[in-house]
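Apart from one protein chain that is not included, each protein chain of the complex appears where it belongs.
Every chain is named by a letter (A and B) in the order it is written, and numbering of its residues begins at 1.
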Amino acid sequence: MAPKEKGPLLNHNGRPYHALIAEQFDRPLLDRIVDTATKMRKIGKTRGGMKFLQDLLSEKRAMLYFAQPSTRTFLSFYAACQILGIQPAEVRDARTSSEVKGESQEDSVRTFSSYFDLIIMRHPQGGFAERIAWMLSGTDRPVPVINAGSGKDQHPTQALLDIYSLQRSLEIRRGGLEGAKIAFVGDLLRGRTVRSLSLLLRHYPGVKQYFVAPEQLQIGSDILEKLDAAGMEYEVTSDFEKVLPELDAVYMTRIQDEWDQAGESGAVDITKFYLRAEHLSVLKEKAIILHPLPRRHEIAPEVDADPRAKYWRQVRNGMWVRATLILMIFERDHEINSYYEDLMS
Amino acid sequence: MAPKEKGPLLNHNGRPYHALIAEQFDRPLLDRIVDTATKMRKIGKTRGGMKFLQDLLSEKRAMLYFAQPSTRTFLSFYAACQILGIQPAEVRDARTSSEVKGESQEDSVRTFSSYFDLIIMRHPQGGFAERIAWMLSGTDRPVPVINAGSGKDQHPTQALLDIYSLQRSLEIRRGGLEGAKIAFVGDLLRGRTVRSLSLLLRHYPGVKQYFVAPEQLQIGSDILEKLDAAGMEYEVTSDFEKVLPELDAVYMTRIQDEWDQAGESGAVDITKFYLRAEHLSVLKEKAIILHPLPRRHEIAPEVDADPRAKYWRQVRNGMWVRATLILMIFERDHEINSYYEDLMS
Partner (left out) sequence: MAPKEKGPLLNHNGRPYHALIAEQFDRPLLDRIVDTATKMRKIGKTRGGMKFLQDLLSEKRAMLYFAQPSTRTFLSFYAACQILGIQPAEVRDARTSSEVKGESQEDSVRTFSSYFDLIIMRHPQGGFAERIAWMLSGTDRPVPVINAGSGKDQHPTQALLDIYSLQRSLEIRRGGLEGAKIAFVGDLLRGRTVRSLSLLLRHYPGVKQYFVAPEQLQIGSDILEKLDAAGMEYEVTSDFEKVLPELDAVYMTRIQDEWDQAGESGAVDITKFYLRAEHLSVLKEKAIILHPLPRRHEIAPEVDADPRAKYWRQVRNGMWVRATLILMIFERDHEINSYYEDLMS
């Protein structure tokens, strides 16, 4: 079970050991996550089901180390732990930390690994979660690490919940994600969400991706090269209204101006990349609208009441997908299958 | 059960759906809260009783959203959740929140409603909890909202615990709250506690209220009008020492100078509204002294040891009353009655 032998990403049963980058999830793993999360959601609808879930990992403790502000992702993981009976602890504010006494970040995290069975971390520095996972692999407490967002690059569990939301909604509407036309709209340069999700979509044949953004904030060429290599179809455009009627899913994003270095965002007329009430009439009846949230003005309030708006369901899906991932890391996901079968029989 | 049909304050079983304003509690509801809280306190005295309580709502998760600093109320609700087995999560510091990314407050709270089954919130803005409760009513997760203090106006659970403390202490001493003489002393203009409690006392026939404050900080005329309309007796005065010997209960409050706009508080000689050691000799032997806390200098330390000082018991009562309210919201309070009957038989 030592990650040193297997690499840090999969354990000997083919389940994730750590969850560090979106690319570590292949199609069978994605399908298993979608399937288990759906079953868990259904189990969680009754009091007895919730009690069953809360017993699954009640002997575990998790550290949520969020060195970067994030209410949504933090609470989503927090609730996911609670659903599974895992007792959470948190370090959300660097100022209360031993770092003020000059401790290295590695030592801080190694302390967490001494007390807790799982580390869920968000960090402003790219690659930080991976560095920590490798560091822990060399110790006698190589606890699993889940990357809850690091730098501009990776936010793998957001990508997983997006896959789940796309897959579930499009299954009902058009039989699945394969062959769907999906647009990413807004700040694609710095939104790590879209970058991760775009690469995961390579596992779904026939998907066409539209990258709809002002030139200055377009998707990185590294992503496009990977899509090319995988033979995926895509379109890069700044004409939102032109592509809108073709879409099965619109994935809206906000301007990430906290990453601005020289006021890039200010020079751009981002309002052309807003989803407004009048757009609803040109959008397909069976299309869905997603947004990783938080939003500012990218989606008009009138859109919220439209049945195609799925971003609040997407938020809640995140909790179930994260609970699923944690359960898989601890290799207890098969118990969901057994309970679900009993429930259905 | 949808709050849209019934209004947001009562559910179909006559229990509170949300807890937003003191005025939503009528006498039967108050009596039920007092009765259940007392039983719960007694059940909680044994290990077995605590385990019974902790099982009642163990499948629930609560969000404590405190956008305004408050240790006492926060911890009181936190402990109340723990007593009932509810798993709490918290957002206490606006700086860690998505609001820094430009999200609306409504979206922030709607996120909480996606992950949690109950929202307990304190907010500096008057009417905020009500606005949120109505907003959630229009969504597919209309989770209950408890107002833990909003603006200068409402702090309904403080009023409930005050009613409980008055009722319990005066029951033993003089057979109940009806007909009691109760003085509110200090900053009555801005202390939301007194405003809410004063209105709730309309449900107790024969109570006479004394508003003892410097002119600049006297109780609002809106409250007096409502007391008039209900035919309640009251006296507005700045002579603390004169009324002191008549009282069954003295409710002390502190100067709320965090609401000062132009140094109002500084111009007032508030020391005339302090309860000093020498006052104890003129106070009735069976009177009680309450204070919502925190206190500064309104009550001399020598008073603490006097058997009439009930403010620390009042603090602990708050925890039990809040647990009772939460249990009623989830319609599980009848289980307290069954367990209590078994215990007594």
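The working rule: a residue touches a chain if its C-beta (ideal position, glycine included) is under 8 Å from a C-beta of that chain, and two chains touch if they have at least 3 such contacts.
Owing to the predicted nature of the structure, the values given are computational and were not obtained by experimental measurement.
Summary of contacts with the chain left out: across B:70, B:104 or B:139, the touching residue is B:70. Although one chain is not drawn, the whole complex shows that of A:46, A:114, A:216 or A:337 it is A:114 that touches it. When the whole complex is considered, the residue among B:148, B:249 or B:319 that touches the unshown chain is B:319. The omitted chain makes contact with subunit B at the following residues, 47, 50-51, 54, 66, 69-72, 74-76, 78-79, 82-83, 92-93, 254, 258, 293-296, 312, 315-316, 319. Residues touching the missing chain, restricted to subunit A, are 58-59, 61, 63, 87, 89, 91, 93, 95-98, 100-103, 107-108, 110-112, 114-116, 139-141 (touch as defined at the top).
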